[in-house]
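Here the complex is missing a single protein chain, while all its other protein chains stay put.
Chain naming follows the written order as A and B, and within any one chain the residues start at number 1.
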Amino acid sequence: MKSILLNKGIAARWRGPLSVIAFFGLWHLAVVTGLSGFAELPTPVQTLKTFVVEYAGDSVYWDSWVVSFQRVLIGFAIAQILGIPLGLVFGTSARFRNLFFPVFELLRPIPPLAWVPISILFWPTNESSIIFITFVGAFFVIVINVYDGVRNIKNEHMWLAQSLGASRMSIFKRIMLPSVIPSIAVGMTLGIAITWNVVIAAEMIASDSGLGRMTWEGYVSSTPEVVLIGMISIGLAGYLSSITVEWIERRMMPWVEHR
Amino acid sequence: MPAPPVPVEQMDTTRLGYLSVRNVEKVYDPGGVNVHALEKCSLEIPAGDFIAVVGPSGCGKSTLLNILAGFDTLTRGEVFLDNELLAATDKSPTPGSDRVVVFQNGALFPWKTVLQNVVYGLVVQNRMSESEANERGMDLLARTGNLDRIAQAFPNQLSSGMQRRVEILRALINNPRILLLDEPFRAMDTVSKTTMHQHLLDIYDQYHKTVFFITHDLEEAIFLADTVVVMTTRPGTIKLRLEVDLPRPRNRDTITSQHFLELKQQAVTAVHEEAKKAFERGERELA
Partner (left out) sequence: MNPSSGTLKGRIRISSLAKGYQDKDGNPVKVIEDCSVEFEPGLLNVIMGQSGCGKSTLAYLLAGYLNADHGNIEIDGRPVTGTGADRIMVFQETALWPWMTVTDNVIFGPVVGSGVAKNEARRQADELLERFGLIDFRDKYPSQLSGGMKRRVEIAQALINSPDIMILDEPFRGLDVMTRELLQEYYLTLFEDTRLSTLFITSELEEALFLADRIYVMGPAPDNIGQVIDIDLPRPRTFDVTASQRYLELKQQAMVYLYAGTDDGGGGATGQ
């Protein structure tokens, strides 16, 4: 019994790395055997070699990381700063909601990339329009989640505070705000994923820097190694952001049991 | 309502349902921490007897039921059914249609009608054609409290009590040697529960299967069973065995009889004692 359980634990620990290794193995095989479509692609080893020789020590490459991260962070932060209060107001004031929610619902379905032309016209610099588009990507998700969070506050939680004699202000601060933190967290998780989607696409269309641009240039200059390095970099960047957001969420919600 | 004669095929004398649990022990080992669920657990249940097992949460009574049903292994000891080895250390557990479980949360297929649910076992085991199975199912439904009127209903159109009755019939149609009931009336209110007790006793009086019934509710246990077994908290073992010699058929007057009261008095302290121990241990383990 004991040994079986132990084996299970070890197997589970190896499954993750194994799948990554298998992925690169299959990629290598596909290129070597000339599977249709893979003929033009480099093998993982070639890609790695290109990365080490040409990119690892190249400041332009690392600048792309910095630039893309900056855009994501600024857009994401502004989306939080504006989105959370707006969601709270939507949730608490019926009058405000009746006035502005319809406009919000009209704008919400517009995909972030559809904002590209207008924001290039509107904003003075390319940089600001990219940040704006990134912001749009996260903003609506945040607002909707916070609004939903306010609507789903348990009646009992508010009632009990009322019975115990809490003022409106302390109910807002001590009951309502903490109640919506889990919804804010959901908004953040979804938001950060969307922001990376948006920033990469926007860079391809309207920028001369960033990881998205680098990938696109790799395509234009017919260097598939660059395309692949760009893609893997984007994947890593998104993954890093997700872990960071998850870490922040844990700090925000010490009362939730995390697995 | 007099019980109709039992059909010949259900009087199969080799399938009596004599259950013998011998020195069963069960140790779980999640992550190297030994949890002793059952210890030196022995029980002899004569064929056709109704046995109710009472004990606090986590006393291992569901573990015992799972071992009988063939859902779980045991660490030591043996279980025999009609002198046939059912479970042992070196035997991998196998469920069978001769001992069917009725679960506490209900497990009717929501996309099948009552009749389809009842005959499901017969159909998947290829024991007979679908039309034969349906005929048999309708017959069973009709003979048990006129349930044929709901044969075409879907489970979610029925009350929870009705669902439980259908489930019991679904188990019964396989002509099992033993019926295993895991707190089937748990979430019900007192009135519905009382009605269900009557229905279950009607079925029992009609078919006389061996019944292994798990419950938290001592009154329910005494009212239904021939033998009430009180289990200790973990490691679960038999604390008290109470022979319930109340006459059958039983009804609402049974509960107010002096003898019922005496039986309850004999067991209530034992049950409460174990519940308290289990509760306190649960809190210590959380600290």
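Here are some notes:
Following the convention adopted for this analysis, a contact is a pair of C-beta atoms (placed from the backbone, for glycine too) under 8 Å apart; a residue touches a chain by one contact, two chains touch by 3 or more.
As the structure is a prediction and not an experimental result, all values here were calculated from the model.
Touching the missing chain, out of B:Gly17, B:Gly137 or B:Gly161, is residue B:Gly161. What subunit A contributes to its contact with the hidden chain is residues 154-157, 159-167, 170, 174-175, 178-179, 181, 253-257. Across the interface with the omitted chain, subunit B contributes residues 56-57, 149-150, 153, 157-162, 165, 186, 188-192, 194-196, 199, 216-217, 219, 252, 255-256, 258, 260-261, 264-265, 268-269, 272, 275-276, 278-279, 282-283, 286-287.
We adopt the following convention: only the chains that are shown with their structure count from here on.
Distance between subunit A and subunit B, defined via averaged C-alpha coordinates, is recorded as 52 Å.
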